[in-house]
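All protein chains of the complex are present and in place, except for one that has been dropped.
And then subunit A:
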């Protein structure tokens, strides 16, 4: 069934997902949601790899997706741990309030 689907549509879907994710990163104020948006961007890239692998009948696309998957797992665990620490120290998850992290310029 999927073989009938033109891969162009899948690329389009991936692009839309990527744009949504990027927009989420930019407009969201809550860090947790920003992390989820980054996950969406990652998965859109994975989808594009799969589609590309299917289109040119290459196994590389699926291998790349496995890499992205494992990397995303690691990224989420580190990201969540960081978010917990931020919440511990600053009692907030609002990025705008966390601007103070840049420190004072000399």
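The working rule: contacts are C-beta pairs under 8 Å (C-beta built on N, C-alpha and C of every residue); 3 or more make two chains touch, one makes a residue touch a chain; residues count from 1.
Quick note on the criterion: contacts and distances are computed from a predicted model.
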TODO: Look at the options "Putative spermidine/putrescine transport system permease protein", "Aldehyde dehydrogenase (NAD+)", "DNA-binding protein" or "NADH-quinone oxidoreductase subunit L" and return the one that UniProt uses as the protein name of the missing chain.
DONE: "NADH-quinone oxidoreductase subunit L"
Task: Residue, one of A:25, A:68 or A:83, that touches the chain absent here - done: A:25
Open item on the list: I need the residue numbers on subunit A that touch the omitted chain, in ascending order.
Closed with: 22, 25-27, 34, 95-96, 98-103, 105
